[in-house]
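Quick one: the structure is below, and I'll ask about it shortly.
For subunit A:
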Amino acid sequence: MSELIAQEALPGLVAKWLAQGKRVAGPSVVKPGYCLYVELKSSAQLALEGFIRPRNSIKEFVFPHHEAICRYHFSGHTVETEDCDPPQVDQVIVGARPCDAAALPILDHLFTWDYEDKFYTERRKATTVVTLACQAHDDACFCTSLDLGPAAEQGSDVLLLAVPGGYEVRCLTDKGRALFAGETRTVEQTAVVPPGPPVMVAPGTIMAFLQARYDDPMWADLALRCLGCGACAYTCPTCHCFDIVDEGTAAGGCRVKNWDCCQFAMFTQHASGHNPRSGQSQRQRQRIQHKFRIYPEKFGVMLCTGCGNCARNCPVGLGVLSTLKETAGSAPVEVGV
Partner candidate 1 sequence: MLEFGYYPGCALHGSSSDYEQSVQACLKPLGVGLKELDDWICCGATAAHTLNHMLAVSLPARNLALAERDGVTELFAPCPMCSMELIKVNRALDGNAGLRQRVSEIVELPVTGKTQILNLIQVFQRIGVDKIRATVKKPLSHVKAACYYGCLLTRPADTLQFDDPEHPRSMETVLEALGASAVEWNYATECCGAGLTMAREETVCELSHRILTNAAAHGANCLVVACPMCHTNLDMKQADIDRRYGVHHDMMVYYLSDLIGMALGLDETQLGVDKHFVVKPLESPATQAAEMH
Partner candidate 2 sequence: MTGQLRERCRRLLQDGAVQVVIGYGVSTSDGMPHPIFVRRPDDVDKLIWNEQCMANLTTYLTRDAVKALGKPAIVVKGCDARALVVLEQECQIDRSAMHVIGMACAGVGSPRAPKCASCDVHVPAAADEVIGEAPAQTGPADPPYAELEEFLQKSPAERFAYWREEAARCIRCYACREVCPTCYCPRCIVDKNRPACLDTSATVKANFAWHVTRAFHQAGRCTGCGECTRVCPVGINMRLLNQSLARAADEHFGYRAGTNRETPPIIGAYGLEDKESFIR
């Protein structure tokens, strides 16, 4: 027994949400070969098939790459400041991949740890994630290595599974149930969850490995081809570094929180000119160490969902998976001979 929504009914539902004034985001093909999660202006933009996963992640709907946190303006000889309120948006992310949704509970740790980042938590509360289980995977996918899978439920409010003619609807939270209440009908059939990618690395061994190999020369070899761009971090569902800058004019300005990336040389550049992570190898090491040792040590979860976006978006085919394979010693080394 399961709940089902017909394939043709889903766009109608999206349109209904839009009509209700909700902000709706979901995968859309913006140009051939480029499927991205975007804010949908109409249900027609929504694309649910024909790609492995969007090139970006859903984190930008809870943690946008650019957010005003405070405004200031000059008034005579004084400066007036005004804190920006966390935005009040009621939003639905539809068609999220399980590996995207699973990133949200991971991120929750960070944004609620020593200080509650209201910009994140308010958005998070107002967001309902409707996840669509994966039908296919590619070489970059490795969610199963992180105890996730094509139908993982972490972070989702609703999980949709494709069945002939429609989607099985598994409402996992109250938010999810509210969204689909009255929109489904009960049927006999239940969806068959397709197999995910084979398990390629054993995360359990990684922490110890990284602990032991902090100063290993392999990092220098690994990082040789890394160009130092932010394509991996900016499309990663879990990367969350940000920078706070003031952008202003003579009249005043705005303090903004922007995404930042540990692979940029400027990321750790001190005002003095000194840079504790002056080379790309140190920055690559930081990225891996943070995801698979430091974050889990602190919060008990890996900072990775195995989505493979880092590899897919890397200009030179570098991704955490290939690095992990190498560090775990389970695969031949192809980089930085």
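Selection rule: all candidates are chains of the complex that A comes from, given by their letters.
Of note:
Keep this in mind: a residue touches a chain if its C-beta (ideal position, glycine included) is under 8 Å from a C-beta of that chain, and two chains touch if they have at least 3 such contacts; residues count from 1.
Computed from a predicted structure; not experimentally measured.
What touches subunit A in this complex, out of the candidates 1 or 2, is 2.
Note for the complex: subunit A touches candidate 2 at residues 30-31, 33-34, 36, 55-56, 65-66, 138-140, 220-221, 223-225, 227-231, 233-235, 243, 245, 247, 256, 258-259, 261, 264, 266, 279-281, 311-313, 315-319, 321-322, 325, 331-332, 334-337.
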